[in-house]
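The complex appears here without one of its protein chains, the remainder shown in place.
Then we have chain A:
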Amino acid sequence: MKVKAFLLGVLALAGVFVGFDLQNSHGTSFAAKKAANYDESVTLPMAKYPETGKHIKDAIAAGHSAVCTIDRGGAADRRKESLKGYPTKPGYDRDEFPMAMCKEGGKGADIRYITPADNRGAGSYIGNHVENYPDGTKVLISVK
């Protein structure tokens, strides 16, 4: 038992050093991504999409997940849950955060009515960035 514990200790210590090396050889972004548990990131430009940007910021500040785990297969069901009780309104689109394509979306997602040009542009921007990411990819959504 003592030998086993010793070996586990050595392995754990080795892991610490390996982690340190990876951090140095791949740069801080790798370490930061690993620590924050995401694979990719998308930053929405606030200057271009002020309304949608503010909505995302507010939703994250209110406690919604900034990390989106892509799960396209479950998106239609989550959309039904998130938009329940939010009818369409002439002259506005409904923005949902987290988005329905994210596992974190669905029931309880934050919904806001936003002017169409802003919301559609923002949606296209995010969609374009995540288009080639497979399901399961964790994407950090931020606004700058």
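One rule holds for everything that comes next: a residue touches a chain if its C-beta (ideal position, glycine included) is under 8 Å from a C-beta of that chain, and two chains touch if they have at least 3 such contacts; residues count from 1.
By definition in this document, contacts and distances are computed from a predicted model.
Colleague: Assuming one chain is omitted from the figure, identify its UniProt name from "Transport permease protein", "PadR family transcriptional regulator", "Competence protein J" or "3-isopropylmalate dehydratase large subunit".
Modeller: "Competence protein J"
Colleague: Looking at A:A66, A:M99 or A:V143, which makes contact with the chain not pictured?
Modeller: A:M99
Colleague: Extract the touching residues of chain A with respect to the undisplayed chain.
Modeller: Touch with the absent chain occurs at residues 48, 70, 72, 75-76, 79-80, 83-84, 86-88, 93-94, 99-101, 116-117, 119-131.
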